[in-house]
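With one protein chain removed, the remaining protein chains of the complex are shown where they sit.
Read from first to last, the chains carry the letters A and B; within each, the first residue is number 1.
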Amino acid sequence: MLLSARQLSCIRQDRVLFEQLDLQLHAGEVLQIAGKNGAGKSSLLRILAGLVDPEDGEICYQQQPLSHSADDYADNLCFIGHLAGVQPQLTALENLAFWRACFALAPADDWALLAQLGLAGLEDIPCQQLSAGQQRRVSLARLWLTTAQIWILDEPFTALDQGAIAALTRRIAAHCEAGGAVLLTSHQPVEVPGHVVRQLTLEYRW
Amino acid sequence: MFKWLDPYAKPQVLFATLLWWQRWLMPLSIIVLLLGTVWGLGFTPADYQQGDSYRIIHVHVPAAIWSMGVYAWMAIAAFIALVWQVKTAQWAIGAIAPIGAVYTLIALFTGAAWGKPMWGTWWVWDARLTSELILLFLFLGVMALQNAFADRQTGDKAAAVLAVVGVVNLPIIHYSVEWWNTLHQGATITKFAKPSMDPSMLWPLLICILGFALLFGALTCLRLRTAILQHEAHRPWVRQYVQEQQHATV
Partner (left out) sequence: MSHANVFRATFQRELKLLARQKADWVNPLLFFIIILTLFPLGVGAKPNLLREIAPGVIWIAALLSVLLGAERQFRQDYRDGVLEQLVAARSPLVGYSLAKIAAGWLGSGLPLILVSPLLALFLGLSTEALTAVVLTLLLGTPLLSLLSALGAALTLSADKGGILLTLIILPLYIPLLIFASAAVEQASFGLNYQAQLAVLAAMLCVALALVPLAVQKALKLNVG
């Protein structure tokens, strides 16, 4: 079991989003968090990514509470929220180079990676001139760079066309086969070839 | 060493403790303040130089002393909130800051009112008055920052950082202002020489200082209790408490 959460609860602006939520994520597994808008999906992902502290409850990484294993966990986590994490005045290549330098990743062929994502010819245009879907692809390119085992993705399929969705699901499938785990939210049904997508539904509460 | 303090970090336990303290402190502070001011304003002899106008000292000095003291308490709460992540300490900052701002305002206002007959002007750029004014800005800054966020928790935490930064800065500000003052003004009227006070004048002043401290304690208990109720409004124990209160009043 890679990641587990016990008795989580979250309160935003005096509204209880969820209470006593239990959740487990095993290696090689895709877990989809479903629920209506405002049900607390993004809040749950932000809590699981360690960005926000839960009101109550405990998160464990490899059976160790996060208070002891936060650094190990962060090294092994790739979180992509609904903000792109892309600097708009820089080009796609420069954005990738920034992440590589920050996280001390080995250099590789970024041109080939961007071409694979359908961004050939757009590598050295400032990202603010790209469309929403193209910016999203630049942001998701990090999934091809990272060595992290746990991915937490908030609405990764938003603004993507069919081709990009297919490429992303293939990447997710390959990641799971290599022993990784993915936790994602999506409003569309998610199908990953060769893998069962487990669902966890958050009820909307008043 | 401080393990015995742990339960008090729990909002519910702290709420009950504060209620107990408030019941004692509130009447006690009113009695002490009444005693000090009536004694000081009515029964002490007039000053041989300043006449009756010196009597404002019984409000001015305690307010000035405790404006700094309140900042120190706020900074201690902020430090606890940052280091040990104690939520109730975060809320205490917001409970304390307005009290400090009001004390500072009282000190400034009474200082000006005292300055008019003594120095012939409402305001002089005296080192202590200037420091006090900057202290007011710091209090107002903490309050403004705390209320500036859609998410209340972020505001509480940001205010904690600012309060700690401010307490590091406070001595620097204080000494630079003092230094600036001696450079620009020279020895003017500002520092009234302190002859050792006659005990008949000193005692009511000391009682007033104690009274302001007790009042600060009582108001902090009251405001922190309110803050706990606001932050914990969704908890069952708060609902239960509110129902009990309603039954008691009906």
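Here, contacts are C-beta pairs under 8 Å (C-beta built on N, C-alpha and C of every residue); 3 or more make two chains touch, one makes a residue touch a chain.
The shown structure was predicted, so the numbers you read here are calculated from the model rather than taken from an experiment.
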- [ ] Tell me which residue among B:Thr121, B:Thr154 or B:Ser200 touches the hidden chain in the full complex.
- [x] B:Thr154
Task: Touching the absent chain when the full complex is considered, from B:Leu145, B:Met201, B:Leu222 or B:Val238 - done: B:Leu145
- [ ] Taking the full complex into account, find the residue in A:Leu17, A:Ile33, A:Val86 or A:Leu143 that is in contact with the omitted chain.
- [x] A:Val86
- [ ] Spell out the interface residues on subunit B facing the chain that's missing from view.
- [x] 82, 134, 137-138, 140-142, 144-145, 148-151, 154-155, 157-158, 161-162, 164-166, 168-169, 172-173, 176-177, 179-180, 183
Task: Residues belonging to subunit A that touch the chain removed from view - done: 46, 49-53, 70-71, 74-75, 77, 79-90, 94, 98-99, 101-104
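Please note the rule applied: only the chains that are shown with their structure count from here on.
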TODO: Report the inter-chain centroid distance for subunit A and subunit B in whole angstrom, where each centroid is the mean of the CA atoms.
DONE: 47
- [ ] Show which residues of subunit B lie in contact with subunit A when the two form their complex.
- [x] 150-151, 233-234
- [ ] Would you mind writing out the residues of subunit A in touch with subunit B in their complex?
- [x] 11-16
